[in-house]
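Removed: one protein chain of the complex. Kept in place: all other protein chains.
Each chain gets a letter, A, B and C, in the order it is written, and its residues are counted from 1.
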Amino acid sequence: MLMYAMAAVGILVVMALALVRGFLGPSVFDRVLAVNMVGTKTTLLIAVYGFLTDRPDFLDIALTYALINFVGVVAVLKFVERVADPRAPEDL
Amino acid sequence: MALLLDLLSFAMLLGGVFLGISGAVGVIRFPDFYTRIHAAGVTDTLSAGLILGGLMLQAGLTLVTLKLAFILMFLWITSPVASHALARAAMHSGWHPRLSD
Amino acid sequence: MRYFLILFLLLCAFWLLLSGYWDNDLLLAFGAASSLLVAWIGSRLIGADPPRSYPVSIVRITAYSWWLLVEIVKANIDVVKRIWLPKEHPISPCMARLPLSQVSGVAKAAYAQSITLTPGTVAIEVTDDDVEVHALTKEGLDALREGEMDRRVTSVEKGHR
Partner (left out) sequence: MDKNVVLVVFAKILVPFILLFALYVQFHGDFGPGGGFQAGVIFATGIILYALVQGVDRAMAVMPPAVLKPMMAIGVLLYGGVGIASMLLGGHFLDYGFLAHDPIHGQHYGILIIELGVGITVAAVMMVIFYAFMGEQN
């Protein structure tokens, strides 16, 4: 149990660091990169949490989260490509 | 045997977390967007692989392991696609990389 | 039709592995019905351009995957070194257009995917006869330029046709 807890805390630290990059920016792409990273780490966190609480059902949720994260990033990129002003992507 | 397996999966989880933190530090530390993608790549490939691999060792030869393998396959297919789409979108928006020399 | 059948069998296998209830008749029936429905939708999604070749050569793909896995581990170690020890291992970001020798779009995508999957190199743009790569270091770009990965992907592709 302890090792799952440690892994979960470690993943949370990674997510916090990714959030720092998300807040710092400077361009919208850095932020999307950070969001994508937080998303994949959330997938891992859900999987580890499933083992921590001994409920392997959580793996379905992890898979779903990974899927939604991927489609979300693709959708945001499509939006950015349409809307972004090429000269000033940091304004978004 | 069980102890050995526990130790091995503990080592894998620890290694995965270490790589994750390394990648995150790289994402903060590297100078421009395109170099940060490489650092994020570390957390998406080997870090995820080690963490899920450590869990697989604990689950043994069951369908849980298989589901973990599905998650890993999905992550390894989608995260490079996302990185590539991100880099491509940035390049198309005229966000030029900082190159050495 | 061929695509439909292959997809149907793959989806049935996927259902069985996801579900794990292999003795529940109701769920098995739902699985067969779902696979049939999705295979039908899937062959409509492909539309007018069904894939010409199928990944028949499982052996070649497995061999390539192992090689790629080793490359990924090596690249990860390299990038982690450059993150923690920037003095000893400085980064030198660079870009180049590298030629690619694959014919089909699937193989080109697989090559670009392999490039991106190894940390330290990212494929930015894939065109008909080259791929634009951003690399963290000059060494990484030079290693890619030697073209071993390109050759290996192409040989897997040739194994299909």
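One rule holds in what follows: a contact is a pair of C-beta atoms (placed from the backbone, for glycine too) under 8 Å apart; a residue touches a chain by one contact, two chains touch by 3 or more.
Predicted model, so just to flag it, every value in this text is computed and none were measured.
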Chains on display which the left-out chain touches in the complete complex: A, B, C
Contacting the left-out chain in the complete assembly, out of C:5, C:37 or C:70: C:37
Hidden partner chain, residues of chain B it touches: 74, 77-78, 81, 84-85, 88-89
Hidden partner chain, residues of chain C it touches: 7, 11, 14-15, 18-19, 21, 27, 30-31, 34-35, 37-39, 41-42, 44-47, 105-106, 108-110, 112-113, 123, 126
Interface residues of chain A (partner: the chain not displayed): 57-58, 60-61, 63-64, 67-68, 70-71, 74-75, 77-78, 81-82
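The definition used in the following text is that only the chains that are shown with their structure count from here on.
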Chain separated most widely from chain C, comparing mean CA positions: A
Multi-chain contact sites of chain B, meaning residues that touch two or more partners: 23, 25, 37, 67, 70, 81, 83
Residues of chain B touching chain A in the complex: 6, 9-10, 13-14, 16-18, 20-21, 23-25, 27-28, 33, 36-37, 40, 43-44, 47-48, 51-52, 54-55, 58-59, 64, 67-68, 70-71, 74-75, 78-79, 81-83, 85-86, 89-90, 92-95
Chain C - residues contacting chain B, complex: 17-18, 20, 72-73, 76, 79-80, 82-84, 86, 91-95, 112-113, 116-125, 132, 134, 136, 138
Contact set on chain A toward chain B in their complex: 3-4, 6-7, 10-11, 13-14, 17-18, 20-21, 24, 27, 29-30, 32-34, 36-37, 40-41, 43-44, 47-48, 51, 56, 59-60, 62-63, 66-67, 70, 73-74, 77, 80-81, 84, 86-87, 89
